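Please see the structure below; I have some questions.
Of the protein chains in this complex, one is absent; all others appear in place.
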């Protein structure tokens, strides 16, 4: 039996990538809103699909080249709160891309209301040596397509 | 601005409901597989969409009637493991439905390989009195459509 | 610099192991109570400390012998709900231990009120071959000390 390929979720609109998320009970807390750390989960799901959309295969790179993108820092601003059952959209674009690192800018919306925004700095690492390594030129080209 | 209505996700096939899930980093653990408690999250997401598909509005019932379905017990068998990036399908059907409770049968697949199966007993509760209360007849009729 | 050894948390009382847990926001959901899957996290933390108390070193076994205990099935009954800030106790004992598997019985209390109880069947596996393998006799002896 062949393993089914599920296509990347999300949509490219102009130079941004948009990914839909539904809020379930697991995402909320006793304050009645989405728990603050879970926005980072939403952001990571969207970044995973963003890379998949660009045909960057994280699993394959990890196994064959021992390379991957590691989060080095994250700045998140919480503007308003998501609640149970909300249909959210996570937007991704590229703020900057350099030799071994990139900054992904992300915004989380409910309809046209901005709930949170993040700047996530990722470093391209060799997982075995634990050292940064250059982002391949074809990946830099892909990222550059998403600089607004 | 009107709030966008995101339709229920998932598909009804014969007397079962099928809901797709992608495995992200947040779902996995250091054993390289999906963490055992997270299958219960997958199952709850699918049950949420299953109720939405049947036009049972949990949020509205909670606010207007103070009623909801509470998990009373769960039996889960782990048959094989899901890993990062897997595209899974969670299947839901109704094993039994009585006066104030129901048993939802769920199976989690990767393609046609069964990874886990659950029987989840839910009780229809009045959240204010903390007492079980009868499932409305129209809900029982909806559930009955999903008894195989 | 030597790595500090943090001792196992928890207490052995007669033939049971007791492990304390505080409920934080991350554990709760919009229903105002602990999310149902998170009791499995609490149970796994307690089982980890239970093994540590018995001087069973999971990390070392995984690396040196490629063996570990994998959850095969779990039956959980939810009796009452934990809420934010609760101080809980997770009790562990051994219901049965056989050649390659064991059943751990766990109960979660707030003071003397039983909130949930679980029977967790674990199988001793070789992680490389994905096949069950015999539990070492010294581990069976340790487990037997916790059969009530």
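Think of it as A, B and C in the order they're written, each chain with its own count starting at 1.
Note that a residue touches a chain if its C-beta (ideal position, glycine included) is under 8 Å from a C-beta of that chain, and two chains touch if they have at least 3 such contacts.
No experiment lies behind these values; they were computed from the predicted model shown.
J.: Quick one: say which of A:38, A:61 or A:106 touches the chain that got left out.
T.: A:38
J.: Please identify which residue in A:77, A:96, A:113 or A:138 touches the non-displayed chain.
T.: Within the whole complex, the residue contacting the unshown chain is A:77.
J.: Provide the residue numbers of chain B that touch the chain removed from this figure.
T.: Residues of chain B in touch with the missing chain: 25-26, 28-33, 35, 37, 83-84.
J.: Residue by residue, what part of chain A touches the chain that was omitted?
T.: Interface residues of chain A facing the absent chain: 31, 36-38, 40-41, 44, 68, 70-78, 127.
J.: Provide the residue numbers of chain C that touch the chain removed from this figure.
T.: Residues in contact with the chain left out: 1, 3-6, 9, 20, 22, 24-26, 41, 44-45, 48-49, 58-59, 84-85, 87, 110-112.
Here is the rule we use: only the chains that are shown with their structure count from here on.
J.: Please compute the C-alpha centroid of chain A, do the same for chain C, then give the distance between them in whole Å.
T.: 34
J.: Centre to centre, by mean C-alpha position, how many angstrom separate chain B and chain C?
T.: Roughly 26 Å separates the two chain centres.
J.: Could you grab the centroid distance between chain A and chain B? Build each centroid from C-alpha atoms only and quote it in angstrom.
T.: 27
J.: By the touch rule stated above, which residues of chain A touch at least two different other chains?
T.: Those would be 25-26, 84.
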